[in-house]
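Complex shown without one protein chain; remaining protein chains in place.
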Amino acid sequence: MDHLLPGPKTAVSRRPTGLGRFGEYGGRFVPESLVPACAEVEQAFTDAWADPLFRAELRHVLAIYVGRPTPVTPAARLSAELGVNLLLKREDLAHTGSHKINNVLGQALLARRMGKRRLIAETGAGQHGVATATAGALLGMPTTVLMGERDIERQQLNVFRMTMLGAEVIPVTSGTRTLKDACSEALRHWVTSVEDSYYCLGSAMGPHPYPWMVREFQRVIGDEARTQCAADLATGTPDFVVACVGGGSNAAGTFAGFVDTPALLVGVEAAGGAAISAGSPGVLHGFRSKVLQDEHGQIAEAHSIAAGLDYPGVGPEHAYLADLGRASYVCVDDAEVLAATHRLARTEGILCALESAHAVAWVIRAAGDGTIPPDATVLLTLSGRGDKDMATLMELS
Amino acid sequence: MDHLLPGPKTAVSRRPTGLGRFGEYGGRFVPESLVPACAEVEQAFTDAWADPLFRAELRHVLAIYVGRPTPVTPAARLSAELGVNLLLKREDLAHTGSHKINNVLGQALLARRMGKRRLIAETGAGQHGVATATAGALLGMPTTVLMGERDIERQQLNVFRMTMLGAEVIPVTSGTRTLKDACSEALRHWVTSVEDSYYCLGSAMGPHPYPWMVREFQRVIGDEARTQCAADLATGTPDFVVACVGGGSNAAGTFAGFVDTPALLVGVEAAGGAAISAGSPGVLHGFRSKVLQDEHGQIAEAHSIAAGLDYPGVGPEHAYLADLGRASYVCVDDAEVLAATHRLARTEGILCALESAHAVAWVIRAAGDGTIPPDATVLLTLSGRGDKDMATLMELS
Amino acid sequence: MNALETRTRAARDAGRKLLLPYVTGGVTDDWGDLLRAAVDAGADAIEIGFPFSDPTLDGPVIQQSSDQALRRGATTRRILDEIARVAPPVPVIAFSYANLVLRPGADAYCAALADAGVGGLIVPDLPVDEMAPVAAAAQAHALDLALLAAPSTPLRRCADIARRSRGFVYAVSLMGTTGARSRPHESARELVRCLREETDLPVVLGFGIAAPGQAAEAAGYADGIAVGSALMRRLLDGATTAQLGAFLAQLRAALEPAG
Partner (left out) sequence: MNALETRTRAARDAGRKLLLPYVTGGVTDDWGDLLRAAVDAGADAIEIGFPFSDPTLDGPVIQQSSDQALRRGATTRRILDEIARVAPPVPVIAFSYANLVLRPGADAYCAALADAGVGGLIVPDLPVDEMAPVAAAAQAHALDLALLAAPSTPLRRCADIARRSRGFVYAVSLMGTTGARSRPHESARELVRCLREETDLPVVLGFGIAAPGQAAEAAGYADGIAVGSALMRRLLDGATTAQLGAFLAQLRAALEPAG
């Protein structure tokens, strides 16, 4: 591993400055038509987030509907094998099977507060689409999900799930017909319906205020984990905090709870979608960050066994934390991920999402090569469960 | 509905008498070879259950691994439509996706305490097999799952899941090659390996002490729900307590928390597997209860869209509660179940298991025909999530 | 003392080792002929299996023969009619399952058995603790309810089983289901020894005896043998009644004291 920088820097800004800037990243690179809509969301979120009633309502829904707090499970047998003390923050136990629901419910409640009547979402593998359809059903808000035609073919189960939840799934036929085109189409769709529709974005990315807002809605992961670690660990905080990074929401939410502790923060990208490790600054889908692109500025396709990490960009806060050295970003390849998925299943009885297995794979590697010293405590956010990936895993075995 | 008898009867015996009798049901109808093994389990469980350390250990694992307590979610929109106050006890949020894990972890910890080194389990659709494989992985105990050959073909996903968790799945080729044959084969398998193997039975059935023990391990559902209702409801307890009944474990565990309250207890069977509504007293798989059988005493095959209710018998305590009139047993057909599954998805954003949807279907019917009076409070145990049923649902739509 | 036990005790007292072949009732068209052939080959009594849909104790062979019999329409009534028709000159023991007994009611069931000339009853999933109602019915109809003891049975329980068994005690040779094994388990000898200390009933060893050598070895310490799967295996594989009779005759020969 190249670099793992220690400790907190007081310089880390917790809230974006100016027009949603995390350092030189972030911003609001959207068509003028959408600028007022983004500003409206920003205003509404700023108000809501300062309103104890809103936060109490969200907390309540997360408790009685999602099942929060999710536990922190010591991975006893894998820890023994690795010689480290591995703790799993169990987002796989959240309703709908991943952390995505935390963000979606926050945004859906916000949308209702704003008087919006419909929800729009983009989705790749369908996880965020299912989560949004779920929130739409719960709150009685008609939901439209934009999804690439190729992804619809590959993810029929999730398409069916969204339909069962009452959502309308609209195929996106442009470009590569995958997630990045669905993101573009969601913005386009939003333009035409901005009056009564709320765009419920699925990760800590997009135009300001989304990266900030989504992180805030996901910080419940990190805040809970911090409290849980404080209660359970002799040291109070873990030595390492690890999460997988697609758009970056579960990692951002996790890191938010530990950014002011001495914990080393590690984000794990897919080797085929490593915007931080292999990308360069660029503007995509409304924000500036690191993206995979060619020398002309055309966006590259990402490739990962984990559909949720199959995105050529990354949330701006991660690009910022990487530049700052406050968090380290690493990547693992598909083979390591498969091995880690099997290993966690056999040692802990947990079938995790392939996305989450990226974090596990890195811990296995890093414990092996000494990057994680013996007996160090590692908090790992297990962002989701693996049910959605069983077909993929079956094909590969 | 024929009969819904009110209130608690002091006559309800909470612990089986004599050789595991619930009234005239229960008992231990096993080959002599297994009698000592059953007695050993009985002794070990009696000891363990009286041991605060064992109970604390189980409570701890349920909290940090399974994610207990599971929440009680008010089904706000469906309640409004039905004119009743419907509360869902969310076993679908438990690790592995159903209540099965509560029992399995209890038994696996017991097996370890007994010094057993291997686990055996029967499974039909694979839910209990997956749960047992999970516990086996967690505790490092090799696990063998007996499963009918026909079920293996129909439930490839769960077979794969068990394999990933490190379990060995042995096809059962006798009889109808389904769950009931897997149950027989599990008993046979246990006979040959009783020295170092523990038979982890999947529902509140089988020879004594299983029906009692499994109920005790599942009573966490009812106990939690009772506390949660006491905190949330003006009335303190719900008017109705409803659960689906296959072998009867989730219902038994739920009812255990309310048997001494005025709540009306309702168990919902599948029309094609209604051992209580359509069966007669008989002995199967080691216990006496109501079973589906012909006039010669040959056991009939059950048929339900919900694999977990596809069993021709029912736990003895339910036969007892039915005779006593303390609980009422009703049944719903596949069409009602499908409609209920879709309706819950659209109104609450919850894709529940087809088994659990039986309970929902009955509430919908009973609220419609006045069996559940307006504004009555109904606690319903949502025993599992519907991910496993998506393929079935897709085929049917 | 009922007819079965009179017979088993008499044979034992005469130094004759008991041979108890098992035949699944209704497994073939001419299964009645096999009863006669068994008698001719030297059977001292015959166990007739009443096929059950869920035969928990049985291994693959008896499962298969039971399935076959059920598919061929076997019922308690039809099997009993055939037994009555053949009326073998040795005692017939019904090998049943608890649900087949309890469905018509223990009394009605035992009455029907007795009517057809059956002299004994084995219910493998009815351990001594659960036997009371069936034992009473059997007694009322002069049927011997024989009990099983297993290698896992604790000493005190062996005594109870031995005391309450009628006709003989069935010693299960190993921890397992019915079915042929290469050789009886070490524990078989030990189990028979324990039972002997508790009772003077004949002790018959069963489960897994498949060949003359095993029969001869068992004859060294038990009062006789039951043989089921080895016979049914041959039957399912297409052996003729004559061939099956010859196989039983071999076992009979192996049971005679050497020299």
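Each chain carries a letter (A, B and C) given by its place in the written order, and its residues are counted from 1.
We adopt the following convention: contacts are C-beta pairs under 8 Å (C-beta built on N, C-alpha and C of every residue); 3 or more make two chains touch, one makes a residue touch a chain.
On a predicted model such as this, the values are computed, not experimentally measured, just so you know.
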Q: Report, in label order, the displayed chains that the undisplayed chain touches.
A: A
Q) Out of A:L78, A:L119, A:L157 or A:I299, which is the one that touches the chain we can't see? A) A:I299
Q) Which of A:K100, A:K180 or A:R326 sits in contact with the chain that's absent? A) A:K180
Q) Any idea which of A:P31, A:G83 or A:P374 touches the chain not displayed? A) A:P31
Q) Hey, which chain A residues sit against the chain that's not shown? A) 19, 27-37, 174-175, 180-181, 183-184, 187-188, 191-192, 194-195, 281-286, 288, 291, 293, 295-299
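FYI, only the chains that are shown with their structure count from here on.
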(Q) Once you draw an edge for every pair of touching chains, what topology comes out, line, ring, star, complete or other? (A) line
Q) For which chain is the distance between its Cα centroid and the global protein Cα centroid smallest? A) B
**Q.** Mean-CA-position distance for chain C and chain A (Å)
**A.** 67
(Q) Using the touch definition from the top, which residues of chain C touch two or more other chains? (A) none
